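Only one protein chain is missing; all other protein chains are in place.
Chain nomenclature is as follows: A and B, assigned in order of appearance, with residue numbering initiated at 1 for each chain independently.
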Amino acid sequence: MKMKNLLLATVGVAFASSAAIADDMTIVSWGGAYSASQNNAYHKPYMAKNPGVKIINDESSAEAVAKLRAMNEAGNVTWDVVDVVAADAMRLCDEGLAEVINPDTELAKAPDGTSAADDFGELLVSECFIPQIVYSTTFGYRTDKVSTPPTDICAVFDLQKYPGKRALEKRAINNVEWALLCDGVPKDQVYDVLSTPAGVDQALAKLGTIKDQVVWWSSGSETPQLLADGEVVMGSTYNGRLFALIEEQKQPVAMLWDAQVFDLDGWIIPKGLSPERLARAKDYIMFATDTQRLADQAKYISYGPARKSSAPLVGKHAELGIEMAPHMPTDPENAKNTFLYNYEWWADNRDDLDGKFQAWLAK
Amino acid sequence: MSEATSNGPVLTQDGVPLKTSLAKALRREKLRAFLLIAPLLVFILITFVLPIGDMLWRSVENGIVRDTIPHTIESLADWDPASGETPGEATFAALHVDLLEATKEKTHTRLGSRLNYEISGASSMFRKTGRRVKKMKDENFKEQFIKVDKKWGDIEYWRTIKQFGPRYTGGYFLNALDAESTAGGVSFKPEDERIYLFLFQRTIFLSVSIMLSCLLLGYPIAFLLANLPVKTSNILMILVLLPFWTSLLVRTSAWKVLLQQQGVINDILVWVGLVNDAGRLVMINNQTGTIIAMTHILLPFMILPLFSVMKTISPTYVRAAKSMGANDWTAFWRVYFPQTIPGIGAGSILAFILSIGFYITPELVGGTSGIFISNRIAYHISSSLNWGLAAALGVMLLVMVIALFYVYDKIVGIDNVKLG
Partner (left out) sequence: MAALPPYTSTAQRTWHYTFRIICGLIFFFLIFPIIVIVPLSFNSLPFFTFTPEMLSFDPAGYSLKNYADFFTNPDWNNALKNSVTIAPVATLLATSIGTLAAIGLSQSHVPFRSAIMAILISPMIVPLIISAAGMYFFYSRIGLQGTYLGVVLAHAALGTPFVIITVTATLVGFDKSLVRAAANMGADPVTTFFKVQLPLIVPGVISGALFAFITSFDEVVVVLFLGSAGQKTLPWQMFTGLREQISPTILAVATILVAISILLLTTLELLRRRSERLRGIRST
């Protein structure tokens, strides 16, 4: 009897948990402070407006392309809205794994009536991609562990003046470009040089000069942790993570904006949703990417809103009460020297260069 | 009559020959045993064996090229890359037909990503061409294609397309062995691109180091436990079993906390004065971290088999040796130690098999120099999306483990696996 009850209870639990899925909307993002800002700016107001919907946060954006491909193969897509970087959005769109969005009918107009297409402008880099923010990958350093504050990206490669460990991302993108910039290659020739085997060797050789002093990270929140623990003296990560470290946790860290690499992050809707789920996802996107919502996100994290009309609405941080504009990567003071990374070039050379980079890393 | 009966087969009470009846009973017994086993067997076959088979299949499957550009592949059949000429107009016309079809379902970019694993630039070549293919005029296809992307005029790209035309390929396995098939046959890749053989080698090296340190630490403990009175050894056994039962992640997080530069061990060393504050030891995110943490995790797997072997060794042998004048060392080395070799074998192979497939601990404490081949497999599944290569590496690792397990089965026997 006992056994039978237990069995029934377990089956009951199993069904209850599968039945609950009906009104759940799974939104995939990056986790940490970034997810928190989306939760405050988008999810909470959306759920308040639609009491029937429960948003589940999945922090799998880093594996989004792989998982979407697997879901697509199975014909069972469990994600409703996915936050990805522009390069991944292009890849997903290319592979037919993301819905094409019509900015005129499926995105909100700006308050002054400007169409969404004009409001986002050239940031609509793919027809499946609805940009949210402009972010940058840049460096932070411990103010108490350097004698003179670095102002040049090449401080990363200068072990004499700035001894100690550095945190760099465990992949080739950005690192090889920075290495070449600091090895005397002019900004506009970086990709031409990288296209030759000798150029790749040159970049790796430059990185090799600091290799034993590098801690390699694979998740954007590692660098802030390493900086806070004093395990590294400087490290690259997304600028918003450094903002949280500096302004919210008050750690002795400062930004090195030189040669920051701009990138876009935004939403895609996966292909293969049922009509009801697709309609709900589109409704969410319409809501979450309007002018006010994008400006609201900047109250919680220092990423620049992707709409032009949102910029004037960017105000003070929700809790800290400081002006957010000077912390945006797009602020003129911060954007004196920026680097634009070439999506097309990386799409072609990623597999190859990554293999070489990993082989170099392992040795 | 009675004569005949006694010469005939022995009958059971109900008149059936005993032999038949026994055979029937045996059949029934076999059937019952089989019926009891069947649910689990079917379950394991579906949930576990089939997935492994699927992985084997993926490591050689290559239908994407043929399915996406069938006409092109067909027309490449009589093109010889050695001729030094790019294929003719007919092939380009076939490519046009294929790509018109492929762009509808966007499969051409998927093909581009697949071929990009073999030759850089294939990805943009297909993407760019896909955008323009609808606008092409019905003439001079070769010229138009080369105008869209000059790589169409490069013989290397065509050679790759032809080479990966067949439905099945050994290409992933070649890649997994750091080799490639070029115009001149199969050869190793240039030195700076070789990684997998190196990683396999390192996986084996680290696993052997971990196995040896487990043996070094496990042997004295097993010896002590086997020679103490049961009451005491039962209590000390808890110290071995508690780590065994503790979650892998708990133990890994503990080591992460202990080993980091601002962690407990470095703090103690600084406090004692062995190292100064600036010279804190780097014990994590490298091979040292992996070896320490994994030795801790696998040590119980070494101690338990050693203990069960040592438990059966009668103390009389050593006593006899000593009474005949052997000193402690000789008695141990010549008499006791040889009897523990089965335990050493069992424990070592077990520790080695377990460590060779580790993923979580190296990922968390291994940095770049302490990672295993498993981490690379995971990388290809979730980041680079080269599933074929991930599958090929997985198959190679699997073959190694099965071979080792075969040895383990010969030494210990599959049925003698004991737990706890």
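By definition in this document, contacts are C-beta pairs under 8 Å (C-beta built on N, C-alpha and C of every residue); 3 or more make two chains touch, one makes a residue touch a chain.
Values in this document were obtained by computation on a predicted structure and should not be read as measured data.
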Wait, the hidden chain, what does it touch out of the ones we have here? A, B
Among B:L236, B:V275, B:A320 or B:I341, which residue is in contact with the omitted chain in the full complex? B:L236
One chain isn't shown here. Among B:V264, B:A320 or B:V407, which residue touches it? B:V264
Absent-chain contact - pick from A:W79, A:Y135, A:Y284 or A:W360: A:W79
Residue of A:G31, A:G164 or A:G315 in touch with the missing chain, whole complex considered: A:G31
Extract the touching residues of subunit A with respect to the undisplayed chain. 6-7, 10, 13-14, 17-18, 21, 24, 26, 28, 31-32, 56-60, 67, 70-71, 73-76, 78-79, 218-222, 224-225
List the subunit B residues touching the unshown chain? 26, 29-30, 32-37, 39-41, 43-45, 47-55, 58, 217, 220-221, 224, 227-230, 232, 236, 238-243, 245-258, 260, 262-264, 267, 296, 299-300, 328, 353, 356-360, 363-364, 374, 377-378, 381-382, 387, 390-391, 394, 397-398, 401-402, 405, 414-415, 417-420
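The working rule: only the chains that are shown with their structure count from here on.
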Where on subunit B is subunit A touching in the complex? 105-107, 109-110, 112-113, 116-117, 120-124, 127, 192-195, 198-199, 202, 260-262, 285, 367-369, 371, 376, 379, 381-386
With touch defined as at the start, can you tell me which subunit A residues reach subunit B in the complex? 62-63, 65-67, 69, 91, 94-96, 170, 201, 204, 215-216, 229-231, 344, 347-356, 358-363
